[in-house]
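Only one protein chain is missing; all other protein chains are in place.
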Amino acid sequence: MSSATRRDWLLSDQPASRRQARLGQAYRTWLAFRSNWLAMVGLGIVVLLILVALLANLIAPHDPLLGGDLRTERFLPPLSEGHLLGTDDLSRDIFSRIVHGSRLTLMVVVLVAVIATPIGLLVGTTAGYFGGWVDTVLMRVTDIFLAFPRLILALAFVAALGPGIENAIIAIAITSWPPYARLARAETLTIRDSDFINAARLQGASSARILWGHVTPLCLSSVIIRVTLDMAGIILTAAGLGFLGLGAQPPQPEWGAMIASGRRFLIDQWWVATMPGIAIFIVSLGFNLLGDGLRDVLDPKARK
Amino acid sequence: MHHSRKLLAATVAAFAFFSAPVVKAETPPDTLIQAWAIDDIISLDPAEIFEFTASEIAGNAYEGLIGYDPMDVTKIYGKIAESWEVAEDGMSISFKIKPGRTFASGNPITAEDVVFSLTRAVKLDKSPAFILTQFGLNAENVDQMVVQTGEDTVQFKMDKPYAPTLVLYCLTATVGFVVDKKLVMEHEANGDFGYEWLKTNYAGSGPFTVREWRANEAVVMERNANYSGDAPPMARVIYRHIPEGATQRLLLEQGDIDIARSLTAEEIDAVRANPDLKIMEGPKGSIYYLGLNQKNENLAKPEVRQAMKYLVDYQAIADTIMKGKVTVHQAFLPKGFLGALEETPFSLDVAKAKELLAAAGLPDGFSVTMDTRNTPEITGIAQAIQQTAAEAGVKIELIPGDGQQTLTKYRARNHDIYIGRWGPDYQDPHTNADTFARNPDNSDDAASKPLAWRNAWDIPDMTKEADAAVLEADATKRAEMYVKIQKEHQETSPFVIMFQEIEVSAMRSNVNGFIVGPSFNDNNYAHVTK
Partner (left out) sequence: MSDSTIDGGRGSALLRLLWKAAKLLATVALTFLGLLIVTFLIGRVVPVDPVLAVIGDRAPKSVYDRVFVELGLDRPLYEQFWIYLQKVFSGDFGESFLTKRPITEDIARVFPATLELATVAILIGTVLGIPMGVWAAVRQGRLADQVVRVLGLVGYSAPIFWLGLLGLLVFYARLNWVAGPGRIDIAYEYAITPKTGLLLLDSAMQGQWDAFRNVFSHIILPAALLGYFSMAYISRMTRSFMLNELAQEYVTTARVKGVPEWRIIWVHALRNAAVPLVTVVALSYANLLEGSVLTETVFAWPGLGQYITNSLQNADMNAVLGGTLLIGAIFVGLNLLSDLLYTLLDPRVRRQA
């Protein structure tokens, strides 16, 4: 099948099978997405982040944790020999640290999404599906969590659990599910009384089965868009915790923590704090562009 | 569309008006402004003050019976006391009070105030009270132990004939400062000796009064109009809470502050190069050390303790990360103290450490955790040690935490290695011997928990030696006793003592007369001019 015919097959007005219809839909979405060059830039950045994280060992020229000679290799400026982005106060190669730090960033994003999305879906769909006091109780709890400022709640959790990247992830996850729950609840309310749900109920499917098998998949796409849009926020929160000394801990090359330790040298050795800041900026911009583009093509309300 | 343009133009105009270069505001000529981290202040009551910042404030706002010359601590002189005399049996000291001096309130300073202040501190029994109670005083007997014996004489009795210098040095500590009885008792509530009031207020006689303490923001001090000595040139001294060294330096360079108190090594270098600024330094008694918990089976091995002492690159740290802020020092008595041992037998020697580890049955090293307070300097030192220890196979995992968190853990003996900083409580060698080389009861529910206890180091013999040194009246003999204890301590203890602190302040070059003393309550700005 040549590319032209494959394209025609995908864009066919009369799909011959469900598979063709679905693939065709996906392809159209992709075409719409591809025409948005900003979104493509975002996608490129995210793909690059994943590649760098996977190949960190091959890319980084130096050990991210062990520094060189304290007396001769501290604070080498960017473009020094062997140190593209210079070295920090403990003679460590900043480029290598940023490359390895990408793993931490990726880990934070993925784990928070993996923890918070199911919690939000579960709470939201359950509340929306059952209604009544279940709804009241769950939504009240959600509101309580929403009434907290996010960073302070995360701070409180980290203070309780002890500083560290794992606890920062848990804390961020705990603070990020409420909006997903609200979203999932709203979506559930719109489909709760639809015919196919009623049909499933009449067939004797259990509530859990209906929730998991029918309701959740329908809420999933909007929640996922929302999560993607939140990813930059998650990265920034993690960096903020790192900056306050409550996230990833030294000597881990977490970008926020790198800025925090580099801020002391900002006036004379500006690169130590600036480079990881640029890294955070680029990556969260990438996620924002990607999320923005995704919303444009996937969310029918935003598509105009 | 033209509406939005107008709006935009108006906005731009407004910004242009305000963002014109700021007129540089110099600090007022009669006001000294210092930037420091003042978040350690928990009280302004001398009976409770124990922290660096509050000690310095008290040192400039209150007076004790006696003081010492910050340049030569062996020279003790009277402040509120005119003279003093040690009884022949060594069991008491009598003080004669200078006549005609007054508190800031205008009330005269009397023997009654002295007795009140000392008994009050013992009865309130706050954190620093042990400095007085270690001489056998307690809430029940203090009214018999500290007594007024004449119109202007006070007698201070003890349960044993302690070395006189020890007693005198203890009375120079903030806990021995004299408070205005009349003023304090006006604010007494529920028999608290005015404690609730005094912890945020002032009742002293020093060159400055404390006008205001805004926690984590500022402390404002004003010239004491009723001061009995020479009036200080500065009408006002203000501490601003600026924890960041970099921010302090910016403010200093801009002339927004006069003195920056917590600069890092890099900033000190930069300040040195700036002709508008100057550096003032003075050795402090604080000591940086590693505490190796003897409850950890690897660290409990004598060879491992020894090996750890060879795995720190003392000189490199002192020359780079901590440049200008510490000197290498490896005994528990800081330089300047009676009997301080200045030998530094240890340096980075990975091969030697490996040998020792092999002898301990750990040829491949071991893994261990280190609780690290998350301040930049402690973290920097910890990471440097982490790097060098790894060369001998000792894998140190840093567990950073806020000061209170790491301390909570340390006090519960739940750490492996703790990286700490210890400052002496008063100028006598006993203060550090008491905590580094004494451990009267190593059980988990011991009544006193000195550093030796916190690291579960059971030392009945060394405890006895330290106790004996306290009662030695002859200073030379006493110094010899401390040198002996330190030598043994250096070889066998689970303390890797690394550095002695140098306090560095950077100031505008027009600031003169700031005195940096060996302890924080000796830091003095009564004679500062600018």
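By written order: A and B. Residues from 1 in each chain.
Quick note on the criterion: contacts are C-beta pairs under 8 Å (C-beta built on N, C-alpha and C of every residue); 3 or more make two chains touch, one makes a residue touch a chain.
Since this is a predicted model, take the numbers as computed values, not measurements.
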* **Options B:R101, B:K181 or B:R240, residue touching the unrepresented chain** => B:R240
* Which of A:L48, A:L66, A:M107 or A:L244 sits in contact with the chain that's absent? -> A:L244
* To do: Using the definition of touch stated at the top, determine which of A:L11, A:L51 or A:I144 touches the missing chain.
  => A:I144
* Structure fact -> Full-complex touch with the removed chain, picking from A:L76, A:I165, A:A273 or A:L294, is A:A273
* **chain A residues that touch the omitted chain in the full complex** => 38, 140-141, 143-144, 146-149, 151-152, 155-157, 159-162, 232-233, 236, 239-240, 243-244, 256, 259, 263, 266-267, 270, 273-274, 277, 280-281, 284-285, 287-289, 292, 302, 304
* Structure fact -> Residues of chain B touching the missing chain are 1-4, 7-8, 11, 18-19, 21-28, 31, 33, 39, 42-43, 50-51, 125-130, 199-200, 214-217, 238, 240-244, 247, 250-251, 253-254, 256-257, 402, 404-405, 407-409, 411, 425, 446-449
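Everything below uses one rule, namely that only the chains that are shown with their structure count from here on.
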* Asked: How far is the middle of chain A from the middle of chain B, if each middle is the mean of its Cα atoms, in Å?
  -> 46
* Spell out the residues on chain B that touch chain A in their complex, using ranges where they run on. => 244-246, 249-250, 264, 266-267, 270, 313, 316-317, 319-321, 374, 376, 379-380, 382-384, 386-387, 390, 398-402, 405
* Can you name the residues of chain A that touch chain B in the complex? -> 66-67, 70-71, 74-75, 89-90, 159, 162-163, 245, 249-251, 261, 263-269
